[in-house]
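Here is the structure we will look at, set down as structure tokens.
Note that one protein chain of the assembly has been removed; the remaining protein chains are unaltered in position.
Chain nomenclature is as follows: A, B and C, assigned in order of appearance, with residue numbering initiated at 1 for each chain independently.
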Amino acid sequence: MSMITMTQAAAVREGLAEEMRRDPLVWALGEDLSTAHGGTSADQYLGLIDEFGDKRIVNTPISENTIMGAAVGAAVAGTRPVADLRMADFGMCAVDELVNQAAKIRYMFGGQARVPLVVRQAIGVRKGGAAQHSQSTEAWYIHTPGLVVVAPATASDAKGLIKSAIRTDDPVVYMEHKDLWLAEGQVSDNPNDLIDIGKASIMRQGSDLTIVSWSKMALLSLQAADQLKSEGISAEIINLRSLWPWDKDTIYKSVSKTGRLLVAQESVQVAGFGAEISADISENLNHSLKTYVRRIGAPRTPVPYSEPMENEYRVTTTRIIKKAKELFSAP
Amino acid sequence: MSMITMTQAAAVREGLAEEMRRDPLVWALGEDLSTAHGGTSADQYLGLIDEFGDKRIVNTPISENTIMGAAVGAAVAGTRPVADLRMADFGMCAVDELVNQAAKIRYMFGGQARVPLVVRQAIGVRKGGAAQHSQSTEAWYIHTPGLVVVAPATASDAKGLIKSAIRTDDPVVYMEHKDLWLAEGQVSDNPNDLIDIGKASIMRQGSDLTIVSWSKMALLSLQAADQLKSEGISAEIINLRSLWPWDKDTIYKSVSKTGRLLVAQESVQVAGFGAEISADISENLNHSLKTYVRRIGAPRTPVPYSEPMENEYRVTTTRIIKKAKELFSAP
Amino acid sequence: MTNNTASNYPARILEMYKTMTLIRAFEEIAEEAFDAGLVNGSIHQYIGEEAIGTAVCANLRKTDFILSNHRGHGHAIAKGANPEAMMKELLGKVGGTSGGKGGSMHIADFSVGMLGANGVLADGLTMGVGAAQALVLRNVDAIVTVFVGDGTTNRGPFYESLNWAMIYELPILFVCENNTYASSTSTRKVTAGPGPVARAEAFGMPAYDVDGNDVREVDEIASKIITNIRNGGGPQFLHAKTYRIKGHVSRDKMLYRPEGETEANWKNEPISRCADWLIKNGISEAEINSTNASAYKEIRDALEAAIAAPFPDGKLAYKDVQDLGNRYLGEHS
Partner (left out) sequence: MTNNTASNYPARILEMYKTMTLIRAFEEIAEEAFDAGLVNGSIHQYIGEEAIGTAVCANLRKTDFILSNHRGHGHAIAKGANPEAMMKELLGKVGGTSGGKGGSMHIADFSVGMLGANGVLADGLTMGVGAAQALVLRNVDAIVTVFVGDGTTNRGPFYESLNWAMIYELPILFVCENNTYASSTSTRKVTAGPGPVARAEAFGMPAYDVDGNDVREVDEIASKIITNIRNGGGPQFLHAKTYRIKGHVSRDKMLYRPEGETEANWKNEPISRCADWLIKNGISEAEINSTNASAYKEIRDALEAAIAAPFPDGKLAYKDVQDLGNRYLGEHS
């Protein structure tokens, strides 16, 4: 086994290809999957059609309801589809099939069926993406019984999580960050290296403060930790990776140690996932907290286009640092 | 002006009819609106077609995307539509048009347009409704910039809020409770009586504990207050009515007084709106809290059908009481 | 293909008569149960439409899949689901098809290829094409049938699914049950153009009209087109005209109906039409009567058994949600 440098898009592609080699029932469907440079510029499926053919790399019409619905039907009927809705924004066109069907079939049919499918829906602000191409909707799916939600931050996460997502019998919403598709990282080439869904990664050990985040914000939080360190604050950085279930053991342990928690999220802060973490920690770890839990997230506005407004909107490293320092002033 | 007893369904109908009389640009669209006993058994539109004709009470095909999309287009084009998706569960078929269009048009077009529309989407567990007819999705829309969300608990709320919702230039998600359609209450017959969106109602004054809730849970919380009273606990019951914006002034004031807060919600607790309230109160009122904020809500499972399971699933008055008492044991 | 001159043809139709009667009995007795307050939710009855599901499923194999909608009792029985387990499901009892988790709108029996009724209109279609795609990928010799109401042909996913089925040349049959109503709305008024057949043909899909109240006619055409699908003929569309004799849902008082309409349509209902034909074709009235009696007895027994069956433990509400994250379901204490 060795580590190889690749982009996150390539890491997911490798993970998918390995699983497709391992299991002939794994297949993928979505718009523009079969063409070089198709759909997005990240080439997430480049070359796969040559290896696996057009029955397993299925280029679909623009039919979001059916991409999602067909994936559910195909999962119930004994295969393991990976449906790519390309962006969470377009995923809104298929909420019904995901929430009313995929999430509930096992339950409402009394366990007769399983729905082993993965839905790829990229999140995050994409430069100039504006209101309809930059949304992060993980909170909706975390709120939905029956769904698993993961959001990789690194290339290694990306590969390990797509593999685990494909192997589980639960429906998994797999939320990549558009801005990270081309970010490079070290990835294992061992097809047996998986990342357990539900297991967070501690990116940096620290003693004064825990910062919990996911997706791109985990990387910014890591940057923030460097700066905080130089100011004498030792921050422990936790990359959740899996949002539902989330790794309460790891976080409780960290917060018990540091006594301070900041949740950094890119999505809208109001009723975002950070609220759940904050409420949960208050409920379960109140005695360990030196100060109340802080959150940082996007304002409750659509995503603006123009650069100065986009910058105003964004959660940045600087803003994370500023918020983190608040935990050390009164109370 | 006098008070009249009527069901909540009738109260909304009256409110709608008054607004339609006042403003010829107000109209309604949805499935089965024009028939007696149509669609649901609550007769929410009974007789309106006779008064307003089929251009203003529009019976639509089963086309959720277009019901929502057409309402947005019609709002932008100078009318004030009330689109009825009948249940939040079917509303999932039209999330895109609501979230990607209605919520964003004013913003992404730089203020050129307004989207004065109301979307009715009933929430709540309906007896035997099971997984696809009993969902409460208010948290999704609270998380969505650009949307206003209201959820009446009483017939009076229902009438006052539908009228305010119709008059505002913002898109409003109006979430009735299916179980309350036939619940009766006192309603003003004065067409100028509105309920301000953003203003909570204090249903019961109390000094030991604040219970914040909305929709049917506000009524159960009121019952809980009676029982708690007999056990020596004075609970202040706040019926939020408006979920976004929510009345922070009233709640902060109440919690400053009582020092204890329980949020009672019928929807899934994980990542539900209660999490936002809990996190917000921790952030803003930490100094006033005698103990950490508690939440009660549904488990993270789909809604089961069979009565014993449904009862296990439900948030009940008994469970609210039990949870409320927890705030008086060791923090 | 059906050979309606073969000597066993009346026996074949008698089998279908039995199925139709079983469905009718189920619906009538389910209504009694509902009226008696035994059913936790509501029910959508298939009365008057039995010939369609019956004759279509008579041409399917156990290994074939069907996907149904909210009006699914008849489809389930026709595909071979056990009526007693279904009745238990309606009453939310142990032994119900979904263990009481689903109720009327979520009856499924995967062991006979019945992949589920559905509470959301048109979702059976998108899932159906996916199921057909899975059969192709798995190289299984079976087909999928999706039942869809006339009102539902105005939802977008209906069209997406037809297009999808055609471009991937899937082994799938779409059956549109045109009972003239969608809930309280007359579908004619909200459906533009010539109707479902023309819509299917616009995708290049072979589409057929049939009298859905004539079980023999449905059988004949279903037999033909299902054979065609099995032989690689690709998707096909069957538009069956019928009438919804009962209200939309068990609570429906049908105030929106023109007077006399229901009565007129009772005259055309499929079961007595079938009985008439059987009697003219050598089946004795006694046999018909005993078929009826045993169907009603079977369903009455089913209801008795369902009433006698215990309710499931409420804590089962926490079972079968998902594998991952089970620790954090947030059970009520």
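Here is the rule we go by: a residue touches a chain if its C-beta (ideal position, glycine included) is under 8 Å from a C-beta of that chain, and two chains touch if they have at least 3 such contacts.
Predicted, not measured: the structure shown is a model, and the values here were computed from it.
Chemist: Touch partners of the unshown chain, restricted to the chains that are shown, please.
Modeler: A, B, C
Chemist: One chain isn't shown here. Among C:N40, C:N163 or C:T242, which residue touches it?
Modeler: Looking across C:N40, C:N163 or C:T242, the contact with the absent chain belongs to C:N163.
Chemist: Using the touch definition from the top, which of B:R13, B:R56 or B:R126 touches the missing chain?
Modeler: B:R56
Chemist: Tell me which stretches of chain C touch the chain missing from the display.
Modeler: Residues of chain C in touch with the missing chain: 154-160, 162-163, 166-167, 189-194, 198-199, 201-205.
Chemist: Could you list which residues of chain A touch the chain missing from the display?
Modeler: So the residues of chain A touching the missing chain come out as 31-32, 34-39, 41, 59-66, 89-90, 92-93, 127-133, 269-270, 297-302, 304-313, 315, 319, 322.
Chemist: Which residues does chain B use to touch the chain missing from this display?
Modeler: 25, 27, 55-56, 58, 60-61, 63, 65-66, 68-79, 81, 96-97, 100-101, 105-113, 145-148, 168-171, 197-198, 244-246, 248
Methods note: only the chains that are shown with their structure count from here on.
Chemist: Compare the CA centroid of chain A with every other chain's and tell me the farthest one.
Modeler: C
Chemist: Would you kindly tell me how far, in whole Å, the mean C-alpha position of chain C lies from that of chain B?
Modeler: For chain B versus chain C, the centre distance works out to 36 Å.
Chemist: What is the distance in Å between the mean C-alpha positions of chain A and chain B?
Modeler: Measuring from centre to centre gives 30 Å for this pair.
Chemist: Quick one: report the Å distance separating chain A from chain C, using the average Cα coordinate of each chain.
Modeler: Centres of chain A and chain C (C-alpha means) sit 40 Å apart.
Chemist: For chain B, give me the residues that contact two or more of the other chains.
Modeler: Correct list: 89, 92-93, 130-132, 270, 299-302, 304-305.
Chemist: Can you tell me which residues of chain C touch two or more of the remaining chains?
Modeler: Residue numbers touching two or more other chains: 96, 98, 100-102, 106, 118-120, 156, 321, 325, 328-329.
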